[in-house]
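Missing here is one protein chain; the remaining ones are kept as they sit in the complex.
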Amino acid sequence: MRDVSHAVVPLITVGIIGTIVTAILGFFWAPAVDSNSWNAPEAYRIIYWHVPFAWVSFLAFAILFLGSIFWYAKRSDFGWVMVTIGSEMGLLFGLGVVISGPIWGAAEWGVPWDWGDVRLNTYALLTAVALFLVMSMRSQPDGEETRDTLAAIGLFGFILVPITAMATTIWRNRHPGVIIIETEETGMDSEIRLVLFLGAISLMVLFAGLVSLNYELHSLRKQISDKESKIDEESMQ
Amino acid sequence: MAQSILAQVSDISVQRGVNNVLERASASVSQGEIVAVIGENGSGKSTLIESFAGIIPLREGKVEWTHGSEKIVVRDSEGRRNPPPPMGLTLQNNAICGDETVSERLSVALSVSGIAIENQRISELLNCWGIGHRSSERISNLSGGLARRLAILCGLAPAVMSEIPRLVLLDEPSEGLDESSTKILKGWIKALSGRGHGILIATHDQEISSCADRIITIAKNSLQTSTGTSNGDPIDIPSSGSTSRRNPVASLVRWSFKTEIRNPVDSVGRATPAIVAILLSYALVGNIDLESHDSNLLAALVLAPGFIVSVSSPAIVSRLEESDSGLWWNAIVGPMARPAYSITAASIFLPIPVSYVSWMIMSTAIDSETSMEVLKWLWVPSLALLDLAIASTALHIMVADLSRSSAAPASLLLVVLVWPFLELTEALSFIIDNGMTFGMSIDDPIPTCLIASLISALVWLTAVIIPEY
Partner (left out) sequence: MTGETEAIIVYVSLSLILGVYIYNRLHLLLELRSKNKDETDEV
């Protein structure tokens, strides 16, 4: 296994610092928006964490999806590590999205949840699947059969994404109107874009640090388990 | 003279938990042969039996059975899976559900093997094992020893009643048996061998392994074969019976209905929260003039109890977990087991009547013309709830694959079924506001119900196909 232990603390430290700086800049430096066209103009500052959380959780879900495929196709141990890390990171950052989104929605549009919002619905669904996987990994005995079932559920979660997108689009056609999150990409100030970019980079660095951290935890657990087995064998001789 | 092989495992590698139990192991059982598998506890005896039965996923290798002149791949490491030909199977746990009666259980074991016999012959078989006097009793009332005798008989009877050589798989058959029953077991094994049937027995009982023609010893993940002592004499066993067309899925469906009728824990378990929901909704909206409100609210309240009925955990999950009953059915039915469970165990009878009761209670303030129109057409969205129920059951069954499934929060995966429910609420709301129409635009009730059914069907398909791959 690759040794990532040296990267863990530096990546996490840099990530945390960057994320905090983003929050500070977002609150105190980023420009205000026009209070005539926004119902809750200060609430827009949530964007500096909400959007990076969404991008990072997307990465995490992608790792979960790819890991499920690798496990399913080849029973690859590395695939399984990707499933465990992807589900944990997906849960962590996905929770961030489904907490910040509705709070912002309630402030700006008076509506915490829009069944017609494809992104919010799919993030909620994937976060629910990630929560299921994380809880199951902690409660079920590890083994090939458990991994098969959980990888299947991981894949199931992904096939639900287009199903959810279809269902949400149909719903939105019937109930047009409220959209929780406007597309952030149109007509943005350069300063807003800068802080958003900093937030994205910081969270990605933090994400990389947390992935390395979890990878090292996995390696350490394996090493300890192997050593304990060796000690068990020697004590029986 | 070389006897033809009934079944063989070729270069199989199996992992259980974190351990490699078998590595590139090969074994076969031929017609008329008694093969005993011996080894220490945890060495893999049960794993070998279950591998032959096609229950366990393989890391490597394949399991093939011969049926007539045809070779069937029952399982391989590429994900291929087919149900084995008719066989006898007794697992280490009895694999019998407490809600069945003794005679029913034996009938089921025979019918899945394509054997149709009269009650008299069922009694004859039960009497041979000293449990004829308990034939109409529920299995849950039997002592451990009697239940074990029944489980063994269910494993041996498909071969006893068959003229065609069959494979019998027995996992620790003498465990839980008294001395006289063990003698009967040995005599039946010898008799079946004499009739050309093959028997594979995992055992640590030397009395039983002494009757084997060949011994397979499992040690350090590999198999070593040696000649057995072939001790023991056959005893008289009942003659074979007539065969009929075999349909394990139909047998599973019948079994599922019978056990539910005898102990309607599924129906009661689902209906209770639904009735509570109806009463709560009625109590909480008592003063609200629903007629002047958006009909979406009324539609949601009316369909919510039916939704609750549909998504509640099915009783079949615990029935299948009872002494590995599910493993037995899994082996017999093969890859069609999962879709069959999901449809059989879904709440098919409750959603429609529950929705009607819900409407009648909630709609007291609605004008009679609207009410009549809804009563005429409420069955349309309620019917689509059945698809939702089937999808939900498939999800519960997918989660039930986990060894500690009660510790896994299945409800998290059910979140996706909110969308079909929302569509059905839309459909009912349209019927309340405008009456029923038969247009095919996206706002009309019939396409809306079809969309809900389609979403449910896609969820069902995903939940039954992926785990079987």
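Going by the order they are written in, the chains are A and B; count residues from 1 in each one.
In this section, contacts are C-beta pairs under 8 Å (C-beta built on N, C-alpha and C of every residue); 3 or more make two chains touch, one makes a residue touch a chain.
Quick caveat, the model's predicted, so the values are computed rather than measured.
In the whole complex the chain that is left out makes contact with A.
When you scan A:A7, A:L66, A:A106 or A:M137 for touch with the missing chain, the hit is A:A106.
From the set A:I16, A:A62, A:L131 or A:M166, the residue in touch with the chain omitted from the display is A:I16, counting the whole complex.
The missing chain lies against chain A, touching residues 8, 12, 16, 19, 23, 27, 35, 39-46, 49-50, 53, 92, 95-96, 99-100, 103-104, 106-108, 206, 210, 213-214, 216-217, 220-221, 223-224, 227-228, 230-231.
The definition used in the following text is that only the chains that are shown with their structure count from here on.
Annotation: 37 Å between the Cα-based centres of chain A and chain B. The touching residues of chain A, counted against chain B in their complex, run 72, 75, 115, 124-125, 128-129, 131-132, 135-136, 139-146, 148-150, 152-153, 155-156, 159-160, 163-164, 166-168, 170-171, 173-174. Note for the complex: chain B touches chain A at residues 15-18, 57, 59, 398-399, 401-404, 407-410, 412-413, 415-416, 419-420, 422-423, 426, 442-443, 451, 455, 458-459, 462-463, 466-467, 469.
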